[in-house]
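A single structure is presented below for examination.
One protein chain is absent from this view; the other protein chains keep their places.
Chain naming follows the written order as A, B and C, and within any one chain the residues start at number 1.
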Amino acid sequence: MSGQTKIASPEARTAALKDALSKKGLIPEGALEGVIQTASEEWDPKNGARVVARAWVDADFRKRLLEDGTKACAELGYEGIQGEYIVALEDEPTRHNVIVCTQCSCTAWPVLGLPADWYKSPEYRARVVREPRKVLHEMGLDLAKDIAIRVWETSAETRYMVIPCRPEGTEGWSEEQLASLVTREALVGIALVTSA
Amino acid sequence: MSGQTKIASPEARTAALKDALSKKGLIPEGALEGVIQTASEEWDPKNGARVVARAWVDADFRKRLLEDGTKACAELGYEGIQGEYIVALEDEPTRHNVIVCTQCSCTAWPVLGLPADWYKSPEYRARVVREPRKVLHEMGLDLAKDIAIRVWETSAETRYMVIPCRPEGTEGWSEEQLASLVTREALVGIALVTSA
Amino acid sequence: MDGIHDLGGMAGFGTIAYEEDEPVFHEPWQATAFALNIVGIGVLRNHNADEYRHSIERMLPVHYLQACYYERVLTGAATLFVEKGLVDLDDLEARAGGSFPLAAPNADDPMVDLTPQPVARFKVGDRVGVKDIHPKGHTRVPRFCRGKTGTVLHVAPAFSFPDAAAHGGAFRKEHTYHVEFASTDLWSDAGSENESVVVDLWDSYLEAAAS
Partner (left out) sequence: MDGIHDLGGMAGFGTIAYEEDEPVFHEPWQATAFALNIVGIGVLRNHNADEYRHSIERMLPVHYLQACYYERVLTGAATLFVEKGLVDLDDLEARAGGSFPLAAPNADDPMVDLTPQPVARFKVGDRVGVKDIHPKGHTRVPRFCRGKTGTVLHVAPAFSFPDAAAHGGAFRKEHTYHVEFASTDLWSDAGSENESVVVDLWDSYLEAAAS
């Protein structure tokens, strides 16, 4: 492919690509910074947590969320790239949902944020479809054998989010309090929500 | 797996394994040297070449070889480990045979020798079953579309060898002369035998 | 393509490394690589998301497994910028001060013949079979469910068909379906009871199955 033998670091390669495009005037001013800001600040699992909390306290919203996740998330201002078709998956006491993208690493950026490294790892992608109970166990979530597990493979344009079961002992909590319990892990289904 | 972080070289790891077994007195004197000598000197594609040449000049031997490759090879003294069940595959003008072991790198050591690196490479193993004509072309063997290709996957205990077509213009050649034409590549089917 | 990216169900992988309170980006170059690709898609229109996914799939398998996610993003995006002529590999390598491994070229004849299905053929509850196709180019039907039978849980809107979009094929939209497969159907008697995988599949990947 080239006369060079030593592979440049990813950092040097990234700088090279940026410089080569910039030198040709192809990168509009502020475009990269804008993307990075959106990715770092706007796309946030706290958004998904707020969606979940709202669904827990507002039965009408929950119904709308299950019927049209995209529109319900947009009500709270969460929409856009990789959020064009959001489907919310409601956990039940007897059925647990977990999300993966085995072929790349798709996820619902506006509500879940950019995915964590574990989600993008070959280990998770390879294993969770074949042995979800074992994978969840290794990640700290023990599910009894009689709880069914549905693994959702993000192979097309649907972007999933999990609505975990509301933990006991949270009756009367505010929406904000509830949202603070919902972790990014719970939104993908590798953890439950607890009030402890 | 260990507190060590830097991976020792394969050379250092091999020496470590040899030393650890030796220190326990587990390696009989001369055992390793004996294996290495056999692998380096006895298992030799020249053996397979002699089998092929014999089959070309001796119709009875050819018949025995096709009926029971193991026994026929043993007539010439080629037998033993990884030669317990040898099947010879005779090329025809309209059908070419090529050998692979996709899952490891099995081959008939007594007649073909230990396989070359290309045979053991993930590239060959992955590709030759799916696109043999293209692989052979890349390796210098162009087969017309009307020549059928059979790829033999060494997935069990059969060890294959190819009997290539005898090249034209070799009428009256001695068995030894003919054997000198048969390359290790031809015995696996990535090359033809030519008299040039 | 039946490539290394199609990891679902592959055995031999170890423990999943989990980092508490992981940042969005671990290093600034990762953010830049991510942004370069997004700008390449959304602003420069250099490539679309399907071409981008496939550019990563075309990485050599050992490079794919060695690279972290953002190195994969970088490699895929850079490959497409080079292939479309916006930048030159020699220039990139000179700037980087070392070699810049790209993904391998696209396959000849990357698409298989699948009849377009503009109208949803299936409904919730239908049993569907996944065609056993092996396109040389981009496809979004994981190998682990090919040839398998599942049940439609949900009918999603029509979306651009990726096998075509990744290779300049005629634009078409088809509904996708959330199809549930029992683990024991996917992995035979090495599967597990009470576990299933739901795969989101375009209409033309599917055929009707006996219920």
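Just so it is clear, a residue touches a chain if its C-beta (ideal position, glycine included) is under 8 Å from a C-beta of that chain, and two chains touch if they have at least 3 such contacts.
Being a predicted model, the structure only gives us computed values, none of them experimental.
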For the chain that got dropped from the picture, name the residues of chain B it touches. 1-2, 4-21, 24, 26-28, 31-33, 35-36, 39-40, 81, 85, 87, 100, 102-105, 113-114, 116-118, 120-127, 129-133, 135, 138-139, 145-158
Counting contacts across the full complex, list the positions on chain C that touch the omitted chain. 1-4, 9-14, 57-62, 64-66, 104, 107, 112-113, 131-136, 147, 187-191
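FYI, only the chains that are shown with their structure count from here on.
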Taking the mean of all protein C-alpha atoms as the centre, the chain whose own C-alpha mean lies closest is C
Whole-Å gap between the CA centroids of chain B and chain C: 38
Return the residues of chain B touching two or more other chains; collapse runs of consecutive numbers into ranges. none
Out of chain C, which residues touch more than one other chain, so two or more? none
